[in-house]
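With one protein chain withheld, the remaining protein chains of the complex are depicted in position.
Right after this comes chain A.
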């Protein structure tokens, strides 16, 4: 109830003084609601199995080098250039293994990469459709030939995934696309999942991954935090996580089940209503302005006559 009244208020607000708009805008937009599609492709990362070898990282760079995520990164300490040691996801790194140390005896690896959201914020905000979500596979893909580099996707992504090439004169956004044009096309599996020697990354359909994840939780409840990260976060993601430590400690943010994009789109749609509202506003204002002008013109003529 409260939500509806708020929406109505916004509707009115869009009109500023032209209250008529509320009528013109018509009834509330049918609430599409978010349907989770479990047939989409995704990955399950089990932090308890990961040994931190970072083979997945180098595989990703090797395979996808033509798609922007190419260069090896020097760390500050690395004067001889012997390490590939990115400190975070970046314009050269699509996936990254980090180590979280709680104490000397308790630590956990964690892998970062695009979560391939069910309802991706980045796709919702991109003004030129450079970020897209594939209908069948659910892959969230980026097209540098369309992107204008506004970086709105970076603002929008709750996981801080898309990265920008700040140091380049011809920059692009870099983020995981499930090896869509490379390993996935050639071998039917992502490079990281194919490479992982410890079986920490499982590639497959979301429904199978979810089933597997819950099975693992059931089989070894002591080992895990009883939560599959990504099952409901932000409307659900196709990249799922199991871990032995609270996910927020691993740098995965706590996100409500409602997708941020649902909230913003609802309001945006309410205001614009497929362009009925702006047109209504425009015609209302035209009506008022023309009427006022005629009135004024009358005054003006009187005035002029008086002058003469």
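For the reader, a short list of remarks on this structure follows.
By our rule, a contact is a pair of C-beta atoms (placed from the backbone, for glycine too) under 8 Å apart; a residue touches a chain by one contact, two chains touch by 3 or more; residues count from 1.
In this text, contacts and distances are computed from a predicted model.
A single chain of the complex does not appear, and UniProt lists its protein name as "Ni/Fe-hydrogenase cytochrome b subunit", one of "Aspartate carbamoyltransferase", "asparagine synthase (glutamine-hydrolyzing)", "Ni/Fe-hydrogenase cytochrome b subunit" or "Urea ABC transporter permease subunit UrtB". Within the set A:147, A:184 or A:201, the residue that contacts the chain not displayed is A:147.
Among the residues A:168, A:187 or A:249, only A:168 touches the chain that is left out of the figure. Annotation: of A:42, A:68 or A:158, A:158 touches the absent chain (contact as defined above). For the chain missing from the display, the contacting residue among A:99, A:220 or A:288 is A:288, taking the whole complex into account. In the full complex, chain A touches the omitted chain through residues 2, 6, 9-10, 13-14, 16-17, 88-90, 121, 124-130, 144-152, 154-156, 158, 160, 162-172, 251, 253, 255-256, 260-261, 263-265, 267-268, 271-272, 278, 281-282, 285-286, 288-290, 292-297, 299-300.
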